[in-house]
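Complex shown without one protein chain; remaining protein chains in place.
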Amino acid sequence: MTRRIEWIHGWLLLTPALVLLFAFTHVPAVKTIIDSFFSTPRGARPATFVGTANYEFLLNDATFWRVLENNALYALVTIPVSIALAIAMALWVDGKLKGRGFVRMAYFAPTVLPLIATANIWMFFYTPGFGLIDQVRALFGGAQVNWLGDPQLVLGAVMVVAIWKEAGFFMIFYLAALQSIPPSLREAAAIEGASRWTFFRRVTFPLLMPTTLFVSINAVINAVRLVDHIFVMTEGGPDNHSSLLLYYIYETAFKFWDTAYASTLTVVVLAILSVLAIGQFHLIDRRVHYR
Amino acid sequence: MSILKKAGMLAGAAALGAMLSTSAQAVELQFFFPVAVGGKAAQTIEDLTNDYVKANPDVTIDAVYAGSYQDTITKTLTAVRGGTPPQLSVILSVDMFTLIEEDAIVAFEDVIEDGADQAWLDAFYPAFMDNSTTGGKTYGIPFQRSTPVLYWNKEAFAEAGLDPETPPANWEEQVEFGKKLTKRDADGNVTQWGVRIPSSGFPYWLFQGLTTQNDVILANDAGNETNFDDPKVIEALQYLVDLSTKHEVMQPGIIEWGATPKAFFEGQTAMMWTTTGNLTNVRENAPFDFGVGMLPAKVRPGAPTGGGNFYIFKDSTDAQQKASLDFIKWISAPEQAARWSIATGYVAPRPDAWETPAMKEYVEGFPQAKVARDQLEYAVAELATYQNQRITTILNDALEAAITGQKDPKTALDEAQAQADRILSAYR
């Protein structure tokens, strides 16, 4: 096969995917940046170039800063916790355990159930007074807690739902990785008398590293993308204490009809993700070469 | 890109042309409607539409159930911007300014012809028309309209030594009753609250009940000036905050709207403020005797209105606009309005609808249905401004900040007013 033909074949194979990829990811990303320098067209008034006016508005937008802070905190908690839980789940389900099938299904169930529906159930759990959590607390003489109605508690409450939703999904990746670890390694470790914990720390965890990287990318994505439960449980309230960036973008674009400012907010999210992407590409690159 | 846009517009024009050519024989109307209450609402609208088409064979109506109010305005604005708007639609009354700003709708005065039509316009409850007119012109016709009322648990009232037939008449009584109704267990934990005014999602609506009672309006008729920092508004917010913090008769923090009826059924609260749209729900599910009353008064009784209006869209032919008007006139006529009200719990928007035999019979069997109508005398327009969703969000955030103790009422409302001014100054 000549080189020229190889080029053409390569390009032909790529074309369909690239067309869609550019149409719905790269071009819109660039257009978003352009739109953020224009005003929102309304009725008869077309969009006009406004320079950095949208960005100036953003800097003075207290809601934006609040939402940014929420999302940072949300990511910092949900990512490590759901990954740690996913590893624990995978180890448990991979090992010898009574009722393993049920346990595995229980962990995975949240992935299969639509968050938009289960968020309603969580809302019942969190309802003060007659909600499940309060009913259980009442057995021990606990007072009512307004989980979703208290700005100090609400972000934590929605984080729990996100972790519940995600850990089982990540578990699947770890399960696959665990099962590709050669049994001979464990046997060798067992002969040397290594404890399970030592084995995990020295052998399993390092071998899971590529999976952890991969899962962490997914976790970062979900920390930005997964806002379904916000729609149902809090609508971002009280006073934006549970609002996340994507929810705020949705509100701005499809409730306030301010598409220019929504683009500006999107640019910020894209910038943050790009920085993360560059960092993670280095790690992925290493992994690829490693193989 | 612009070529594609043009192509889109051409396609729109072609579609419009196709509609024009068929309008020689029959007028085709597309009609978007939302459903915000469960049950038979969608079915009733479809039945009404079919009845109309049967009686008017020269008109065809494509009635499209567009989802929630939010879905409907989104779908409509998308269609307007794409050059293929519906001919008529039911949309929130507070979206009037948005629709005007998008240059999407026409005033009814520009479509009606004679004095009889004018008389028809004048026959709706003025409280509902407040949200339907601006600058002396009528843009919306009240259809699925509601208003908040007070529901109380008669058994809980009797247990607390209160007259089960008498709800609190004013703010002070609401607190006084609330204190008697709030029950605590041995640990001091509350098992039943006195009153519940939900504050999640759209707290401004019920809050507007309080401000109206304190005799202050939140925005002007032109929709370009708000009043959030008025001392009377601050006083109203202070009262709302005090219910939980000072008087301890209401659960602290944000109270979920969606869980409110259930909390009432479960005896978590002895009184609740919620929409008349809940009448049927409460009647079917409350395991105790309940009463429905007007919201308690302060300086005066008062409540906001809510719900959706009919709008006629600009980008239609004269024949289509005439046909739309005729359909709206028919569906809002007394018999149809009564049928709609009985099926859904919405408030029939015209006094003459309440005089129909069907309505009289309904009210006789279920006198609670009358409360909303009687309250209309004191009702005011729901908060509506230009950039409506953004302005109400600003107010909602301020209310939530005060209710959760993040800010005191004055600071929260002063800040909200400043933010609203910044946005609305462009419209003055």
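Residue numbering begins at 1 within each chain, and the chains themselves are lettered A and B in the order written.
Note that a contact is a pair of C-beta atoms (placed from the backbone, for glycine too) under 8 Å apart; a residue touches a chain by one contact, two chains touch by 3 or more.
One rule holds in what follows: contacts and distances are computed from a predicted model.
Engineer: Leaving aside the chains you can see, what is the UniProt protein name of the one that's missing? Options: "Carnitine transport ATP-binding protein OpuCA", "Carbohydrate ABC transporter permease", "Response regulator" or "NADH-quinone oxidoreductase subunit K".
Structural biologist: The chain we cannot see is, by its UniProt record, "Carbohydrate ABC transporter permease".
Engineer: Mind pulling the chain B residues that touch the left-out chain?
Structural biologist: Residues of chain B in touch with the missing chain: 1, 4-5, 8, 11, 35-39, 64-68, 71-72, 74-75, 78, 81-82, 146, 257-262, 265-266, 274-275, 277-278, 281, 285, 287.
Engineer: Spell out the interface residues on chain A facing the chain that's missing from view.
Structural biologist: 3, 6-7, 9-11, 13-14, 16-21, 23-29, 31-32, 35, 85, 88-89, 92-99, 101-118, 120-125, 130-132, 135, 164, 167-169, 172, 175-177, 179-181, 183, 186-187, 189-191, 193, 195-196, 217, 220-221, 224-225, 227-228, 231-232, 246, 249-250, 253-254, 259, 262-263, 266, 269-270, 273-274, 276-277, 280-281, 284, 288, 291
Rule of thumb we're sticking to: only the chains that are shown with their structure count from here on.
Engineer: Could you tell me the distance, in whole angstrom, between the mean C-alpha positions of chain A and chain B?
Structural biologist: The separation of the two C-alpha centroids amounts to 36 Å.
Engineer: Can you check the complex and tell me which residues of chain A touch chain B?
Structural biologist: Listed in rising order, the residues are 42-44, 63, 123-124, 127-130, 138, 141-144, 146, 148-151, 234-235, 237-240, 251, 254-258.
Engineer: Where on chain B is chain A touching in the complex?
Structural biologist: Residues 70, 74, 77, 98, 101-104, 187-190, 199-201, 251-256, 258-259, 262-263, 266, 268, 387, 389-390, 393, 396-398, 400-401, 403-404, 406 of chain B touch chain A in their complex.
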